[in-house]
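So that we are looking at the same thing, I have put the structure below in structure tokens.
Note that one protein chain is taken out, while the other chains of the complex remain in position.
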Amino acid sequence: MNIDNIKKEFPIFNNKVHNNDLVYLDSANSSQKPKTVVDRIYDFYTKEFSNVGRSVHYLAVAATNLYENTRVSVQKYLNAKDKDEIVFTKGATEAINLVANTFGQKYLKEGDEVLITELEHHSNYVPWHYLRNSKGIKIEFAEINNDGEITLESIEKKITSKTKIIAITHISNVTGAILPIKEITKLAHSKNIPILVDGCQGAPHLKLDMQDLDCDFYAISCHKMYGPTGLGILYAKKKWLEDLPPYQGGGGMIKEVKKEGISYGDLPNKYEAGTMATAQVIAFNESIKFLEKIGIKNIVSHEKELMEYGLEILKKNNSVKIIGNPKNKGSVISFTIEGVHPHDIATILDEDGVAIRAGHHCCQILHEKLGLAATARASLGVYNVKSDFDQLNDSINKCKKIFDLK
Amino acid sequence: MNIDNIKKEFPIFNNKVHNNDLVYLDSANSSQKPKTVVDRIYDFYTKEFSNVGRSVHYLAVAATNLYENTRVSVQKYLNAKDKDEIVFTKGATEAINLVANTFGQKYLKEGDEVLITELEHHSNYVPWHYLRNSKGIKIEFAEINNDGEITLESIEKKITSKTKIIAITHISNVTGAILPIKEITKLAHSKNIPILVDGCQGAPHLKLDMQDLDCDFYAISCHKMYGPTGLGILYAKKKWLEDLPPYQGGGGMIKEVKKEGISYGDLPNKYEAGTMATAQVIAFNESIKFLEKIGIKNIVSHEKELMEYGLEILKKNNSVKIIGNPKNKGSVISFTIEGVHPHDIATILDEDGVAIRAGHHCCQILHEKLGLAATARASLGVYNVKSDFDQLNDSINKCKKIFDLK
Amino acid sequence: MNLKELYQEIILDHGKNPRNLKSINDYNKDAKGHNPLCGDKVHIYLKLNNNMKIEDISFEGSGCAISMASASIMTELFKGKEKKDVKEIVNDFLNMIKEKSELSTNILNDDEKTKLMCLSGVKQYPMRVKCATLSWHTLTSAMNNDKEDVNTENVKI
Partner (left out) sequence: MNLKELYQEIILDHGKNPRNLKSINDYNKDAKGHNPLCGDKVHIYLKLNNNMKIEDISFEGSGCAISMASASIMTELFKGKEKKDVKEIVNDFLNMIKEKSELSTNILNDDEKTKLMCLSGVKQYPMRVKCATLSWHTLTSAMNNDKEDVNTENVKI
């Protein structure tokens, strides 16, 4: 598969937006879907549909196998040790809630500290906040430096004898900073602290190797990874999944149910209560295949090249201020234009078919720190090309003209 | 839309199973999907895809409107008072967990009682069991009578001054008993006890009117209702959604986030954390349209006719023992054959293309009460026809022959 | 769609140089509004005199050109108006943004109407309607002495 014309694998680009070609720069929000993924959903529902794991008839057997095949594909893609370390959830948000809830139940008590960062998405803050309310734990925030990065040192500074878990993003969805997860994990483990990584922005854009990263938990949103909506993945080391209590309760996750008590099923069923997102899981196998066909190496270098091109162009535009300047930067460029509110930028760009996002990107803590109510954000997917940035820049110039800026 | 040839709306029936026509009698497990629903998913992903509610560009605006349109359709279908009473979840299991967790947090303490029934699916028992463990509450079980029914009296008998909530199924997924929800709700409310209804089996088969039923919570699985997998609905009276604490935490459900604290968004966002199952919600609008086009009255009478026919045929078969004999019976017939294990029945039926389910159907409490390890279950959808029961009966006779029964 | 209709000269002017952007010392009514989607915030201050006339009105806040211009134009408009007329004018404005293309109230003169009509371009931009209406809802809330902040995710438009 040639990455230079990968766009043709995505049917959405055959459509016009306000009579213009779609320039989609909102992949950090959600990625578009390759045709193979959408076709798989269609075929599954029209030719093979059945619920998973509960009946012995032909369709059910086939669906169960397909469902478990995806688990194995994901295991391999993440280089996880065991397929039972892959839990399907409804999204990264649920994956993080699952960990915060079950880890919190078992291991956190009043005065304990959870260490997160100023870069975190609300999804990796609110679930911990619940424990602040219910258990009286404390939340510490590792601070960003002037480049919008989190360094190993900024983490180290905030670790105390009360730190019970570290929960950090792999890539900031605002500054694009790539965090040194492997080093942070080593540090954390040297102090016996487990680490959760919010991999929403990391998973679609970086080579992933769970055994090498060695983190305890890794949360993924499939819809940002060329997969269907309503699906996420929690990778967790087996010892944790065996050790922690179950999360939601229902069918499929139990062993024996009596009026007096209940025993829970083994992994991975223990964390997959109720009917799962069968069709989505099965289709996600095609997303993995798609990524594997291009090859993560090619994706990384393609996106790096795009990123450099985009930064170069935008830096030349004297009204554009880029947010953050991390040495290791992946897949997102947030910016402001002095004199034009991001919301207005987004509306004007949209008229030209350029889709970006404006707002706080669910990172209010960071925006408060930066003293900004909102920023504009252009984010990349495999289907982007250099001319997308040319169009972005042209449309930014249109904003400037409308707002009478030089 | 003519219910007599509704099968042609479902592409799955164009496929063969072991060279036989598919006789799908496993709809209580999950229903098949009409073409309109599958097409909607396809079109959304290939022509209109964007995340919901977070960007101002064209695709995002359109997706947000489509998403909210489904909420309004569901509101109307359920005759709920307000669209904000409709919360999208990943399934009925999550919907029940949401209520048990948040109601439990706020209102349950040691010694309090939750009243459920012996008919309940594990999904409506395990979430309450968690509270037994964490808070020391008690779970009481209203008992079935000899016909496999739960009567108003059996509920009344178990209500004490400590009963804080009643959680019961609308239709048993084993005996098919339809519970007198309206009467039970009246009784509960007369004692100031709120009531949750597990509507998994009720929603696809009964006329629903939340304002008439007057229950406090109603949980639905969309995949059993001709909709996509990975989607459920919690109907809850507005006063509860306003009163109870939030469930999962993440993006979209907050108002203001600071390092010191968080305030939550208004309904319905408060309970929809993170990126939702956008495509599934949008496609579910087609499921509702499908149901409305046939008309629930026609569905009820069609399924009633089928049910009577099926019962008549199976009752004539001297080896078949039907489980339960409720006066009001909907959509499922569970049975055993003396001398043939349900698991063997299912395998033999499958060879003829007849898909049923064998096992405890996530109702171990009920099976223990009945003294059965497993039962076989045939369940109905709108696409079934009388000849499906003829085929079922023929295949049962094949079982008997293989096992040398008279 | 037409960006020129949305970003008219007068909107850009009010957006860049909002009138009445300050607090009032001796206000007797106020309310806060918030659009969580884009972070726009507004705080409306009102001084109602004994004759139930709006003696002074101002706002503080930050937001996009549309929301700043709308608040600026609104405060200009209401200075000197009677309390009893506020509801009718607000409703007329909201209707103009939502459904009709015209203003129909007799309380406003033609000049005032022309100025308000500048905001009608927003109708073609559904996601921006909330920007234009935030300050108006917040004004209503201030008049009603509501305790809850206005949240655009909550009000109908």
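Note that the chains take the letters A, B and C in the order they are written out, and that residue 1 is the start of every chain.
The working rule: a contact is a pair of C-beta atoms (placed from the backbone, for glycine too) under 8 Å apart; a residue touches a chain by one contact, two chains touch by 3 or more.
Quick caveat, the model's predicted, so the values are computed rather than measured.
A.B. asks: Which shown chains does the hidden chain touch?
C.D. replies: Hidden chain contacts in the full assembly come out as A, B.
A.B. asks: For the full complex, which residue in B:I348, B:L370 or B:L392 touches the chain that was left out?
C.D. replies: Among B:I348, B:L370 or B:L392, only B:I348 touches the chain that is not shown.
A.B. asks: Which is it among B:F13, B:Y309 or B:F403 that touches the chain not included here?
C.D. replies: B:F403
A.B. asks: Among B:H360, B:R377 or B:K400, exactly one should touch the missing chain; which is it?
C.D. replies: Among B:H360, B:R377 or B:K400, only B:H360 touches the chain that is not shown.
A.B. asks: Kindly state which of the options A:E183, A:D212, A:D266 or A:D394 is in contact with the chain not pictured.
C.D. replies: Reading the full complex, the residue touching the unseen chain is A:D266.
A.B. asks: Touching the absent chain: which residues on subunit B qualify?
C.D. replies: 18, 339-344, 347-348, 351, 358-360, 367, 373-374, 402-404
A.B. asks: Touching residues of subunit A against the unshown chain: what are they?
C.D. replies: 53-54, 56, 60-61, 64-65, 254-256, 265-267, 269
Please note the rule applied: only the chains that are shown with their structure count from here on.
A.B. asks: Based on mean C-alpha positions, which chain is nearest the centroid of every protein C-alpha shown?
C.D. replies: Central chain: A.
A.B. asks: Using C-alpha centres only, name the chain that sits farthest from subunit B.
C.D. replies: The most distant chain relative to subunit B turns out to be C.
A.B. asks: I'd like to verify one number: the distance from the centre of subunit A to the centre of subunit B, where each centre is the average of its C-alpha atoms, in whole angstrom.
C.D. replies: Between these chains, centre-to-centre, one finds 31 Å.
A.B. asks: Can you list every residue of subunit A that touches 2 or more other chains, as numbers and ranges?
C.D. replies: 18, 343, 347, 358-359
A.B. asks: What positions in subunit C touch 2 or more of the other chains?
C.D. replies: In subunit C, 37-38, 127-128 touch at least two other chains.
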